[in-house]
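In what follows, a structure is listed as structure tokens, so that the remarks can point back to it.
With one protein chain withheld, the remaining protein chains of the complex are depicted in position.
Residue numbering begins at 1 within each chain, and the chains themselves are lettered A and B in the order written.
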Amino acid sequence: MLSLRDLRVRVGEREILKGLTLDVPSGEVHAIMGPNGAGKSTLSYVLTGRPGYEVTGGAAELDGVDLLGLEANARAAQGLFLSFQYPLEIPGVPALTFIRAAMNAQRKARGEAEISAPDFLKQARVCASDLKIDFDMLKRPLNVGFSGGEKKRMEVFQMAMLSPRFMILDETDSGLDIDALRIVSDGVNALRGPGRSMLVITHYQRLLDYIRPDRVHVLADGRIAASGGPELALELEREGYDKYARAA
Amino acid sequence: MSLDEAIRLRDPSRLPSRRDEDWRWTDLRGLLRTVPEPSQRLEPGELGVGPFDGLEGEAILVANGAGPEDLRIVADESRTVILRNVSRGDGAHASRLRIEVAAGGRLTLLESHEGGGAGLSLLGIDLSLGEGASCERLVLSDLDPESVAVVELDVRLSARTRFAQTLMTTGARRQRLETRVRHPGQGAEVRLDGAYVLRDRRHADLTTSVRHEGPDGRTEQLTRGIVDDQARAVFQGRITVQEGADGADARMAHNALILSDRAEVDARPELEIYADDVACAHGATVGALDEDVLFYMRQRGLPEAEARSLLAASFLGEVLDRVEAPVPVEYLRAWLAARLDAGI
Partner (left out) sequence: MVAVKDTVDQVAGLEKYEHGFVTEIEQEFAPKGLNRDTVAFISAKKEEPEWMLAWRLEAFERWSAMESPDWARVSFPPIDYQDATYYAAPKTKVGPASLDEVDPELLRTYEKLGIPLREQEVLAGVAGAPRYAVDAVFDSVSVVTTFKKELAEAGVIFCSMSEAVREHPDLVRKYLGSVVPVSDNYFACLNSAVFSDGSFVYVPPGVRCPMELSTYFRINAAGSGQFERTLIIADKGAYVSYLEGCTAPMRDENQLHAAVVELVALEDAEIKYSTVQNWYPGDPETGKGGIYNFVTKRADCRGDRSRVSWTQVETGSAITWKYPSCILRGRESVGEFYSIAITNGRQQADTGTKMIHLGEGTRSRIISKGISAGRSSNTYRGLVSAHPKARGARNFTQCDSLLIGKSCSAHTVPYIEARNGACTFEHEATTTRLSEDQLFYAQQRGLPEEEAVQLLVNGFVRDVLQELPMEFAVEAQKLVAISLEGSVG
């Protein structure tokens, strides 16, 4: 379970999260919706430990482990995965090389043995075929020259390979057409299960038609302004965020 | 200004200095108050092993400037030559080697620069290729931190020749690796690549000058490097296309990563064009490792040091992807990996 208590975050002079409290129990999928500038991306970055985000108060724990004291890669080894809104290009490093290095680094951090090359390749072939990724693409430098849709698919591919227990999907639907959205969501849904949770960050309700959340939260002005069931997302779609913006 | 004369006459006023436009970032006169005494003779027993030991090829040794003066590859012969240039002690020496590859000959030149002590050394190589000949030169340089060393290569090509080189260096107190090519065009092809990994207070200067003298010549250049601590890298590349050298196609790239606040990179990629039917381009970038990329890699679980090494290795590895000799390239790869393992 992910547990955030009164989390306060500052970027430079500006306070962006102003006391955010949220629980995502194990096995559940929660959606975070909110107007632009509410702090949605900040939340995903501060949880994963991107430099430049200063935590001024509060706590963030994953299954009792304090995340805030850990390096970004140590958080990843704890099973925390962020699907980036804008995945980065890594020139000169083939996707397979990258993922294998990441997988082994995580295993090492957890005191596990490295994966053998044949096992790794077998797993990669299965995941690639599930996500309709051409295997040759995995031999190319990661994300270099990939289209927006291809990059998002590579994010889900890595998610499947690394099999994290807590996933943050940051605006995963942006830049995707309907077909790509279906493939990506199918990939994400296949990873749902007991012991795995997700935080789906999105501005639009559309993605939630494909990845059905258990709970929906509205993030406005750095706090959770409202929480409810899936119907809350539909209400937001109808009525917009005005009422929360005014409240803020 | 002539380094050769400065060493022979022990005259520091003849050392190249920052006042010489082509040496503005590799000042020797300002560095050395005096020219050291001539180096002592080196006994073969003192030389240890070279980085290409274990590879098959004819061994040539230049020890404190003493060595053969001529090397000939006869027509249609194919040979691998392992040239070790070893310096010890704190003396000064200069030497010159002529290499001639006759028409249709093929030479793989595996060259290493080793030691250096606290001395000053110059090795000049004149290389000429007969029609249709080819040469690939692979250089590994690991010098002592107090040494000052210059290696100059002058290349004369003929029609339909191919000359390719890859220089790899960790620098020295001051080091210059200079390559000057007279390019006749006429289907001749040139590739001049290099990679450097500089730490502490080391310096390396990779200078090239290619003069296209006839029509239809190709030149490709890729130099990449990493500087850390208080190290300083210098890249100077000049491509000249003379009047009448139409159809010249020349491309040059230099990319450097600076890893420390006190490191320095100076670059001057130059085009000097006197013919109109040309396609010439150069690109130069200098920057730090991309912080966003580093975070992305760490988010996937890679520790920072590993992420940095991986990025650095792939960045420099692209230079090695262009090496043609299949076995020696593995030596270069291992050499590079060992230099990067020390952490980036």
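Going forward, contacts are C-beta pairs under 8 Å (C-beta built on N, C-alpha and C of every residue); 3 or more make two chains touch, one makes a residue touch a chain.
Predicted model only: the values in this text are computed from it and were never measured.
Participant: Which displayed chains make contact with the chain that has been left out?
Facilitator: Result for the missing chain's touching partners among shown chains: B.
Participant: Which residue among B:Leu9, B:Ala66, B:Ala279 or B:Val327 touches the omitted chain?
Facilitator: If we include the chain that is not displayed, B:Ala279 is the one touching it.
Participant: Among B:Leu83, B:Leu110 or B:Val265, exactly one should touch the missing chain; which is it?
Facilitator: Of the listed residues, the one touching the omitted chain is B:Val265.
Participant: Where does subunit B touch the missing chain, residue by residue?
Facilitator: Considering the whole complex, subunit B reaches the absent chain at 21, 243, 256, 258-288.
By our rule, only the chains that are shown with their structure count from here on.
Participant: Taking each chain's centre as the mean position of its Cα atoms, how many Å separate subunit A from subunit B?
Facilitator: So the centroids are 46 Å from each other.
Participant: For a test of understanding, state which residues of subunit B touch subunit A in their complex under the given definition.
Facilitator: So the residues of subunit B in touch with subunit A come to 290-293, 295-304, 306-307, 310-311, 314-315, 317-318.
Participant: Enumerate the contact residues on subunit A facing subunit B in the complex.
Facilitator: Interface residues on the subunit A side: 48-51, 71-73, 75-77, 81-82, 84, 87-93, 98-99, 101-103, 105-106, 109, 141, 158, 162.
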